[in-house]
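Only one protein chain is missing; all other protein chains are in place.
The letters A and B name the chains in turn, as written, and every chain counts its residues from 1.
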Amino acid sequence: MLRFLLNRGGQALIAAFGVVTLVFFIQRLSGDPTALLLPETATQQDIEAMRASLGLDRALWVQYLDFLWQMARFDLGRSFVQNASVWDIILSRLPQTLQLAAGALAVALLIGLPLGLIMALTRGRAVSRWIMGLVLACQSMPTFWSGIMMILVFGVWLRWLPTSGIGTLAHLVMPSVALGLLSLATYARITRAAVVDELSRDYVRSARARGAGTGRLVRHHLLCNSMIPIITITALEISQLLAGAVIVETVFAWPGLGLLTVQSIAARDFMVVQAVVLLGAFVTIGANLAADILYSIVDPRVRLGAKS
Amino acid sequence: MNHTMKALLTGVALAVFAMPAFARDITIDLAGEPSSLDPQVQWNPDSYYVYRNIFDNLVTRSNAGEIVAEIATAWEQTSDTELTLTIREGVTFHDGTALTPEDVAFSVKRITDPAFASPQLGQFNQITGAEVVEGNKVKLTTDGPYPALLAQLVKLSIVPKAAVEAMGAEAFNASPVGSGPYKIMDWTRGVSVTLARNDGYWGTVGPFDTAVFRAVPDAATRIADLQAGTADLVVSIDSDAAAQIAGNPNIKALSAPTERVAYLGLNLDAPPFNDPEMRKAASLAIDNLGITEGLLAAGEVPVAQLASPAHFGYSPDIAPFVYDPDAARAITAARPELAATPVVFGTAPVFDQRVVQALQQMLNDVGFKVEISMTDMPTYLAAARAEDRAARPGLTFGRWSCACQDADGIAYPLLKSDSSWSRVNDPKVDALLEQARVSLDDKVRLDAYAEVAKMVRENYYVLPMYQAAVLYGAATGLTFEPTANESMFLNRMTWAE
Partner (left out) sequence: MTTDAADGTAKPRVTLARVLAWWPAILLAGLALCAVLAPWLAPFDPDRQNLLARLKPPGFEARGVIFHLGSDELGRDVLSRVIYGARVSISVAVLSVLLSGIVGVAVGMAAGYMRGWVETVLMRLVDVFLSIPAILLAIITVAVLGPGFGNVIIVLALTRWPRYARVAYGQTLVIADRPFVRLSRAMGASAPRVIALHILPNIIGPLLVVATLEFGLMVLFEAGLSFLGLGVQPPTASWGSMMSTGRNYVATAWWISMFPGLALFLLVLSANLIGDRLGDRIGKG
């Protein structure tokens, strides 16, 4: 296992490095930020001068080597657009992203898990099908639309929740629900499948034969044993949250990394985009690694890193 | 009820009703967050909305559009290339130090220093020197006569020399020190900027204790904020959104014509628009009134030149464009090959897509073959200003603003043959533009711009459409007069209680 971890750890670093290199070059394929930083009336000379002052007129490979040298010193660079260190910018957005991720996961788990459990325990009956329909309906609306509907209903008409921005727990509710709805169905389905699987096991039959009630079964056995696939899914869902967060953060004016990503890409703020991608790469690759390890624990038939 | 209870209730009632009614804060929703608050390191409207309240400029425009005194109380063109301004006394920065002519000269030198690499350099690079004279005056020297100088100085903010040098650029950006009616209280990056009133301001003191600027990228959310009372003023809404809030007694839409001129750009270096008759056909196909009154309806004024009534250089004698789709069809029918050439209409999400789509249909109805190509802004800019002019998109729609309210700021970049935006190559136009740019005689300038407008109109070099209007959403109690240069001065607003 240790050799596997070291091996995969090394591969993870190489993959992360590969991502950042890929992003470095493809970003520069499609223009640079100078035109956006300058007023419309800027002449070609103004643009060239600005490009030179930002160091963007140097040969691509020279810029790349400079970038590698920066990475080696753990220096994430400066944002062209915001005139601040990239590290500071990311640090200022990270808490909001973590809050949103935690909120979305809470919504997905606290609603998805129980629903999945109920569906498994009532499977075959109409109730189970209705719940599944409801759960799938949550995943059938674009987030920008469910977002604006929630803002209108709960923010403008009912005035129960604030319409946008951050600050209190009340501000976190609607964005978390909007983002969590996407994962909710996945959790419900996985839980249902896992619990159904468990229910067919011998220990359940013998427990039932001994007269154990459903509640006791759930608490002591079913949930615990169904945890593994749920954890596996969580690892994968976390890496997906950044992508889903982009739209939610735009609609709710939630200043997290998702909004930062899309704004920085639109502004060709190379340094910020690279840093965000690097962060995302570590999260994704780490989550995949964790999922693979858990997968091999669950199913011993899968041998890790086998030769062909 | 008993005695004590009554007393208590009365006391509470008195406290509630006796609270000062004039203590007021304002929350403003912007479309994006300020990228920096140092007035000289960015060209970004969201930043400007905020820092124009923190800093004073040399001169400013009144709500009616005239250039009036601010830090400079009087000015005189002492020679063709020299402008001498008298600096106001008794102005202090937020850190208590006095504003001196040295600070003015320092601000000018800082922004015109190529090593400083300000994105605004292009606006001020005609200024070659700034020096203090006679103790309370500053003399600005320009590279040749430059009539638009005063219009550009409307945008030049005065920064404190001592503070900037002591803090360094980075720290100054994070906690800017200005002399304006509001000073910075808090800036949480990505979240909001909070300004507090400067009670020692030399001019009109602002009505709000604090002002919070929030970034809300989605227009639908900004409207919702306004309806829910989360925001008191929101920017960048379109006419359909304004119509939505019309029925609500608590909020209102405010609009004003701006110095933005909407125009349809044609690529004169590639078919079909290299043929003047086809350009004429395009012009006849566009129903300007239909767009301004039927689609936009926010107070837009149709124009047939690259200037608006808010600009110096606007000529009232230019005949408006004619709308005659049948005549357009006759022209395209006579040139089937040219008409069948596919035309790419380059655009980006920031441009009003309703107008883009309406224009596409109007042109296709008379026989053109126009297809929309929507990409993001940097890609669009790269295509629209490509080196190979023939490869640029056949059509572009834009709303040009020079932030100077002077025809030189529009006509020169869009029509001068060596400008990266221009597709025009007419030596007579070039000569007129150069003449108008350096003449200090208003009449000479007006005549030159009138001649240029006539040539554009006759040759259909560009198809100007209308003077754009800007729309804000505001709470009913807020009195705010939008201006043509889209300034948002907090101390010019009032709150009715």
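In this section, a residue touches a chain if its C-beta (ideal position, glycine included) is under 8 Å from a C-beta of that chain, and two chains touch if they have at least 3 such contacts.
Keep in mind that what you see is a predicted model, and the values were worked out from it rather than measured.
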Displayed chains contacting the withheld chain: A, B
Which of A:A52, A:M71, A:I118 or A:M141 contacts the chain that the document leaves out: A:M141
From A:S30, A:Q44, A:T168 or A:S206, residue that would touch the chain that is not displayed: A:S30
Among B:S36, B:N57, B:T230 or B:Q360, the residue in touch with the chain that has been omitted: B:Q360
Residues in chain A touching the chain absent from view: 11-12, 14-16, 18-19, 22-23, 26-27, 29-31, 132-133, 136-137, 139-145, 148-149, 152, 185, 189, 193, 196, 239, 242-243, 246-247, 261-262, 265-266, 273, 276-277, 280-281, 284-285, 288, 295, 299, 301-302, 306-308
Contact set of chain B toward the excluded chain (per top definition): 219-220, 238, 240-241, 243-244, 287, 290-291, 294-295, 348-349, 353-354, 356-358, 360-361, 371-376, 378-379
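Note that in this section only the chains that are shown with their structure count from here on.
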Between chain B and chain A, distance of the C-alpha-averaged centres to the nearest whole Å: 38
Partner chain A, residues of chain B touching it in the complex: 32-33, 35-36, 38, 41-43, 114, 117, 119-123, 169-170, 173-174, 188-192, 214-218, 220-221, 224-225, 227-228, 230, 376-379, 381-382, 385, 400-403, 409, 413, 419-421
Residues of chain A touching chain B in the complex: 30-33, 35-44, 46-47, 49-50, 53-54, 81-84, 88-89, 92-93, 96, 148, 151-152, 155-156, 159, 162-166, 250-253, 255, 259-260, 263, 266-268
